[in-house]
Each structure stands twice: as C-alpha cells, then as structure tokens.
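Sharing a structure below in structure tokens format, with a few things to ask.
A single protein chain has been omitted from the complex, and every remaining protein chain is retained in its original position.
Right, chain A next:
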C-alpha cells in the first residue's frame, strides 16, 4: 500500500526539530494548515490531514478541533476516509464527548454495509467506545450479526456483544441464545469470541452461569481436540495448538466448575490430560499449564489433581525463566493457606529463591517463606531469614524484620533463642524495625529472668561495637541500667566471662549520651540507665551525681527535666532512691497467641509497685484462654505498704497466677443483677467457724457495679487481733477493697469489723468470690478460706 506522503513529510519535519520549542513551532504551523484544510470543501487529501492530526495528538498536543472532521469522515463513502475517520473517533472521541453521539447513525448504517471491511470498522469502533445509549440502540443489530454472517463478522460481533453487556448489564439476556450456538462453530476466532462472551455473561449473572454449566462437556470436547490434535499450521505456536483459545476455555471451565462438584468432576480428566501432555519447554506451553493450575486450584478438584497442580508450581520454581519463577511464587502464595502441606513440600526451593537476583522474586520468596514458618521448622527457617536480612535489598528490610519478629514470637523454641534472634535483627537491621520493637524486646527480656545476666553481657558487648542503631542502643542502655549489677559481677554461665568495671559501664553510657548519633529518646534511655546504676554500683556514685547535674542544664528539655528530677532524688529524697530505682517487676504480656516453649507457668505478674496504692483495684488483663487458679493467688503475694497515708491493715492482693498445670477452674461470674431493692439489703451468713462469723450483704450500684459489705463478728471467748479479710474474684471482674473499720475483733461480739468491697462486673459473668480470713488468736496465726457462690439480692443463677 502506498505510504501517505504528506503525513510522512510532516513527521520528518517534526522529527528534525532540534529543540522542544522548535517542535512546537512546526506543530503549530502544521495544525494551522490542517485546520484550514478541514474548512475547505472535499478534496482528495482529507484522510491524510486527519492522520496528521492524529500523529500530532499522539505527541501530546491538543487535537479536539479534529473531532467533527472524524464525524464527517466516518460518513464518507470512501473506504480510506472511513478507515481514518473511525481511527480518529477511537482516538479522539469517547463516550463523554457530545460528538460521539453523532456517529451513532453512521455506525448503524455501516453495520449493514455490503462490504465486510466497512462492517468491521463499525464493529471495532462500537466495541471500543460505544456509550450505553449507543449500545442499547445497536444491540439487536449485533445480535443479528451474531447469528447470520460470515466468521469474519461473527467474531467481531461477539466481542462487540461483550462490550455491550459490560456497558448495559440487562442486555446480557439478549445474547445468551446466540452465545450458546456459537460454541458449535469451527472457526477459532469465532469460538474464542464466543467463550469470552459466555465468560462475561456468566460473571454478570449467576443464573446464566447455571444455564451455561451444561456446556461443560462441549468445552471439554473442544479442549481435547486442541490438545490431542496433530500439527495445525494455522494455529500452532511452538507446538501448542492455539494457546490463546486453550487459555480462554480453561478460564471458562474454572468459572463453571467453581463451587460445583458435578461440573468439576466432568472436567477432572481433561485437566489432568492438559497438565501432563502440555510441553513445558517454551513459555507458551507454560502459559497453558499455568492457566490449568489456576483452574485446578479454584474448582472442586480431587486431591490427586491438586497435588499435581502444586507440583507443577514446584517445577516452575526451578525454571530458568524468572517470569515463570515469579508466577509460581504468586500462585503458591495464594494457596499457602488452603494447601499448606502441599506447599511445605517445596519449602527448600522457595527458600533458595531468597537468593534470586530479581527483586520481585525475592520479595515473593520472603512473603512465602514467612507464611511457611512453623513450630517444626522455626530454627532452620530463621537461619535462612536472618541470612536474607543481612543482604536483602533495603526496601524489603522493614518487612523482613517485622516478619521475623512475628515468627519468633509465635514459634520461639526457647526464651534464649528468642532474645538472641531479636538481638540479631537489631544488630543487622536496627534502623528498619518498628518503634514498638524496643518495648517488646524489653518486656521479653524482663520475662526471661534466668537470662538477665546473659542478656546484659551480650548487649553490653554489642553496644561497644556499634552505637548507631538506635533501637539496639536503647535496649542495651535499659538493660545496663536495670541489670548493671549482674553485668559487673562478671561471671555468667552462658557467655565467656568478661571483667566489666563500674567505670566501663559508665563509660559506655556516657558515650551514648554524648554521641551525635544518639537520638533524643536514646539519650533519655542512657541518662535514666546511668541514674539507675547509682543503686547498683558502690564506688562511682559521685561520677553519676556529676553526670546528672551536668545534664540539669542540657538544652534538650526532656533530658533537662530528667536530670533535674534525678538531682532532686540525690539531694532531697536520697532515702527513697533505693526504693525508686530498685529492680522492676516483670512486665505483663498482653498480647495473645503465645506458644512460648518454656512457659513455666510461674510467671507471677505483680503489678509494678509504683502503681499500687492501698485499696487500688487490680485490673486483670489475661487473654481469655489462660486458666487462672484463684486459690493460689492469695498466697505469698501480699503487697507492701506504700509510704503515704498510714493504714493499719493489709491490702487485698490480686495477683494472677498463670498456671500451666494447676488447673484452677475458670469462674464464671453471674450476669446482670436484679434492680436494687429499696428495703435494706438482706444479710447472709457466709462463714461460721471457731466463733468467727462473716455475714455479707449486697447493694447494687449500677448495671454492672455492686457493693458487698462483709461484717465479721467474734463470739468466742478470746480476743482476735490482726484480723484481715482478703478477697478474690474472677478475672474479668474489678475489685476494690475499701479500708476496713478495724483489725481487732474482741471476744463475745462486743464489736464488729466491717469491710466494704466494691465490685464491677462489666462482662456480666457469674459472680463468685473467695474470701480469706486471717487473724491471730492468743499469739497463733490462723487462716481460712470460704467461697461465696450466691449473693443476697441475686437469684440462684446469679442474674
């Protein structure tokens, strides 16, 4: 075909422009000429003009003034003009432009043109940019063409119908019969179009999908024909017969077989055949295999077929072509939840892909590896993941670090391993971890009491090597401050002994304080740690005093405040310094889902003493699946008195004993109470032994709040002293013991002791209470416990 000379001359002129400015000049001139030509009467060069404009448009210059010319050209009787006109319409017009409506008529006429190439133009344009209105208008015509025309037109009409159905869903019904009958065509183009149309109809309407299920045998037949047929020159691509059609049919089979046993069964054999017979040495064969695998995994296939599919993915992982490796990873990722064991079999290959050159493959391998970590492979997997972390691309480090932390938390075989792993991550990638890593690690360390010595030595050594990783430095400072005494002691079973003097430790902290690499938060950690050491060292307290006083005039307000407060602690409150800076209790874990291999069950979680005041309720934050043995709670957990208002009774302690083996019962407290009665609350005798009686009465304060009053009386002949009551309730109930009226119960009931207990039962569980009575009688201590299951004012079930 002869080239368009005017067009090519213009293109040459534009390309020879040396600067952007020059190009703009050329284009402006050309556009002016084009505009002028548009205004003229019909001449032989109209199509060339429009083509020029379309080229200019592709360079990014405005071309909307050509829209009407497109409309005119489409209406022209000349094929060359129609061709360019329709092309222009597809490039310059879309359904949002008013001008697009104007071509509806032309399209309508051209759809029934005697020449199939003109029809083709109309069909192509309609399928490209037809608006909903145009679609409604022309749908019947398309349907007609679907039934009665040659293959060339039918295949285009089918895709036109697809577009119509996408635009106007209700018109789907119109095309169902034609779509069905097209499946019996032999022409591959028409078949392909028919399959695409059926896919669209099924995806839009579940009822239509049901009806098309009957076509599964036909589709299976067609596929069989393609897979088993000999060489067909017309459709062959590297030994595969029409891979495009095969892939589309597999997609339709997937849609029809999904959630349907019958359909899935009838395609089982075919899928197995395609999976085993398709040549996988070229990409095109692998494309068909890939679609087959996706189909097998999505329908209700039998297990043997599923295993076959996963094995194909496993083979893909070993393919030289990184595209194939990549899609294998993405597919495995999708099924790692549902077919976990099958994917686990390929873990080795997946882990090898962590070393792949391609960044996308690496990323996928990381995701998949993290998903495959389990309790049985945690040690070996973590080795690989840590190796990966030390050399992985920077954009993956944060994700890798947090994935490693999650895996470690879930499957750590021992506390020491867990701490070692977290330290390793901080040393390797401390800059990329999330903020909550520092408190998480500290909490982990406090919980591993046998490892404090080991941990602080390890962190001290890490600090000496590198003080640039802020999270690591913060944890190290905290540990040195907290466990400095263990650090200085020198002997530690788990690591080689190293002599650390007080000056060494203080040197390390001071280096952090003074380094420009330390963030303000880090310096805060270091200062507090230095202060804490004042109660853990003996010789160098003066040095600490001077450090602290220097920072009293530090420009950083936070540091200054701390230093001033610590100074005050030295000067005015020195008597309290030891208590304030003493070893902290174990921090409560409040994240569920732990399977710590070493959970000994004796992790007594005391509320930090600093927070405990007399009578303060202790909120229990246990996860629901931990068993609480309330019986052992009250033993040995009495809290010490705080300096403050003088009290002469013991505080009721409620520490939670996470028993692994004690197997205490989970008490279910009663739910909602009866509305509070106006008459005085009835008294119930709860305990009567050795002359000591305990009665209780309840008063409902609110929907969940209740006040229980315990009244004790002594009818025996001897006075009782140090009389105390302690109470325990199920974990979701909050308890607050008010100050008792006194602690002596004189004989013969001459005086009583009353104790008010305020309860809050937000979860409305079954309310039960265990009360421990303790007193001294004639010099000997006595203790007893009683369980209260029913409360006056509540019904038998406690509601």
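Simple rule for what comes next: a contact is a pair of C-beta atoms (placed from the backbone, for glycine too) under 8 Å apart; a residue touches a chain by one contact, two chains touch by 3 or more; residues count from 1.
The definition used in the following text is that contacts and distances are computed from a predicted model.
Asker: Name the omitted chain as UniProt records it, choosing among "Importin N-terminal domain-containing protein", "Protein YIPF", "Thioredoxin domain-containing protein" or "AP complex subunit sigma".
Answerer: In UniProt, the chain excluded from the picture bears the name "AP complex subunit sigma".
Asker: Touching the left-out chain: which of A:96, A:516 or A:572?
Answerer: Considering the complete complex, A:96 is the one touching the chain left out.
Asker: Given that one chain is not shown, which residue among A:244, A:417, A:570 or A:782 touches it?
Answerer: Considering the complete complex, A:244 is the one touching the chain left out.
Asker: Looking beyond the chains shown, say which of A:326, A:483, A:525 or A:566 touches the absent one.
Answerer: A:326
Asker: Sort through A:70, A:160 or A:202 and give me the one touching the missing partner chain.
Answerer: The one listed residue touching the chain not shown is A:160.
Asker: Going by the touch rule given at the top, which residues of chain A touch the chain that is not shown?
Answerer: Touch set of chain A with respect to the missing chain: 1-4, 7-8, 11, 15, 44, 51, 54-55, 58-60, 78-80, 83-84, 87, 94-96, 115, 117, 120, 123-124, 127-129, 152, 155-156, 159-160, 162-163, 166-167, 188-189, 192-193, 196, 234-235, 237, 242-245, 247-248, 251, 283-284, 286-288, 290-291, 294, 322-327, 357-361.
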